[in-house]
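All protein chains but one are shown in place.
The first chain written gets the first letter, and so on, giving A and B; residue counts start at 1 in each chain.
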Amino acid sequence: MSAAARALPVPDAGPLLCARGLTKSFGAQPALEGVSFDLWPGEVLGVVGESGSGKTTLLNILATHLAPDAGRVSYDWPERGLVDVHALAEAEKRRLLRSHWGFVHQNPRDGLRMNVSAGANVGEKLMALGLRHYGKLRARAEEWLGKVEIGPERLDDLPATYSGGMQQRLQIARNLVTEPRLVFMDEPTGGLDVSVQARLLDLLRKLVAELGLAVVIVTHDLAVARLLADRLMVMRCGRVVESGLTDQVLDDPHHPYTQLLVSSILQA
Amino acid sequence: MEASVRLRCEADLTGLAGYNFAYLDEQTKRMIRRALLKAVAIPGYQVPFASREMPLPYGWGTGGIQVTASIIGPEDTLKVIDQGADDTTNAVSIRRFFARTAGVATTEDTEAASIIQTRHRVPETRLREDQILVYQVPQPEPLRLMEPRESETRTMHALEEYGSMYVKLYEDVTRHGRIATAYSYPVRVEGRYVMSPSPIPKFDNPKLTKAPMLQLFGAGREKRIYAVPPYTEVRSLDFEDYPFSVEGWDEPCALCGATDTYLDEIVTDDHGGRMFVCSDSNHCARRRAAAGEEA
Partner (left out) sequence: MQPIIRVRGLAKQFVLHTQDEAHIPVFSGLDLDVRAGECVALAGPSGAGKSTLLRSLYGNYKPDAGAILICTDAGCVDVAAADPRTIIELRRTTLGYVSQFLRVIPRVPAIDIVAEPLTALGRPAGPARERAAELLTRLRIPERLWRLAPATFSGGEQQRVNIARGFAAAYPVLLLDEPTASLDPDNRDTVVALILEAKARGAAIAGILHDEGARDRVADRVFSLTPAVAPEPCPAC
């Protein structure tokens, strides 16, 4: 009934990420109104809703790509406690994005360097963190390509020669190689064929469980949400209209909009 | 009245009538000197400056010329080299430019020069503390290859985010089995800024570190000035398991027999005949002269 019973790594630790009263307008157009939630270590939070519901704006604010008009995002920085991520100095913000967090874009081209080899793509974050040994970089890249089911013979190929599904898996490897604690995903299965989607989903599910990753995943695909997310937030017009355990929200939706969303799915 | 006459007369003595000494007006020189001082104070950091239109096209050394014009005085002796040679078009015309606009002495002898403006080489002769080396720089930004946005490269420098430089080196080793970058080989200055040494061959990179002379870099089109003060550490980027190394040749210079210099390949006929000779023509000539004396 649930995607998969998983151990939550440290049940007694505090939340990893706290969002409080996040609000954002673009001109007169409100995009996000008073969104609050806590994300716990190892927890996968699905954000669902139609285009324009504010879910991508929310993701961009969480990942510090965008500043909120009001509200704050706090992150539990190891040995420092909760820090307001939007108040961090640019250098610290980048350190956070580089070593603690990852971001998987819908379009892999936005998250990859298309003009350098797959190995260099996977190794870049390690180089940024100071690894200066070619042999070790290459070995780590190969190991991670293996984890995302890309053969070692493709290590030196340009991502442009990869299929869409492989590019997306490569982007995931590039993000996870530094073993982040939190990964943001924006419609990671968006532009992929159904068969390719299934493989990617299974892979994500496995990696998330193996690494104890916390994930905020934005999707409009309720099947993706059911398979990956422990918990769901349903968004509409910039507000969270319903949230709760994934299977509870999908099987016993309370809000009219959620009921509409769930009843609109075509049964395969 | 008297003063203006004297000024004009001095200009006549030391330069071209109707032009200020060394072509640039004094305000511009001051502006450039301020940029130079800042560049020396922050080794390897690219200082923006208001690059002027010069009477020659971008790519012909407009950055180097403006730097030279701002530091040169009547007592200086100028040497200009292009790819190591004193007698190529670019070198000859820049030398003539300063001879006419500043009336300074020029030389081809590296040891006799107080200022050496160079395109794409560092002289083989070890320079001294009382000499200044001025590099002409087409592209000052070493990060440009990986990051097209200027605002982003500036932030990367500010935050010492140099991981992407290693992406390029990684690609080199992957494609060629070694770091194949042969010129414009990026360096880290005094453990802080990553800098392009201009398109000198990487053979010359070791000459930059802990060097006695002041090294100034001017990029006219890109409007950037940077510097390496004397005795500053300049390290070429590399991997632990693929350390930086310079190229070597199987044969000595065909003219002077040197085995420790950067050699150019010269095609001698239409039948595949070729020879390798020193790129630094002055150094080569001096070695030959010395050998002649000994004989």
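Here is the rule we go by: a residue touches a chain if its C-beta (ideal position, glycine included) is under 8 Å from a C-beta of that chain, and two chains touch if they have at least 3 such contacts.
These numbers were taken from a predicted model, which means no experiment stands behind them.
Trainee: Would you list the chains present here that the left-out chain is in contact with?
Mentor: The chain that is not shown is in contact with A.
Trainee: Looking at A:36, A:161 or A:259, which makes contact with the chain not pictured?
Mentor: A:259
Trainee: State which residues belonging to chain A touch the missing partner chain.
Mentor: So the residues of chain A touching the missing chain come out as 1-8, 11, 40, 43, 198-199, 201-202, 205, 227, 230-231, 244-248, 251-252, 254-256, 259-260, 263.
By definition in this document, only the chains that are shown with their structure count from here on.
Trainee: Would you mind pulling out the distance in Å between where the CA atoms of chain A average out and where those of chain B do?
Mentor: The answer is 48 Å.
Trainee: So in the complex, which bits of chain A are touching chain B?
Mentor: Interface residues on chain A, with respect to chain B: 90-91, 94, 113, 116-117, 119-120, 123-125, 127-129, 132-135, 137-138, 156.
Trainee: Mind pulling up the chain B residues that touch chain A in the complex?
Mentor: 146, 155, 158-159, 161, 163-164, 166-171, 173-175, 238-242
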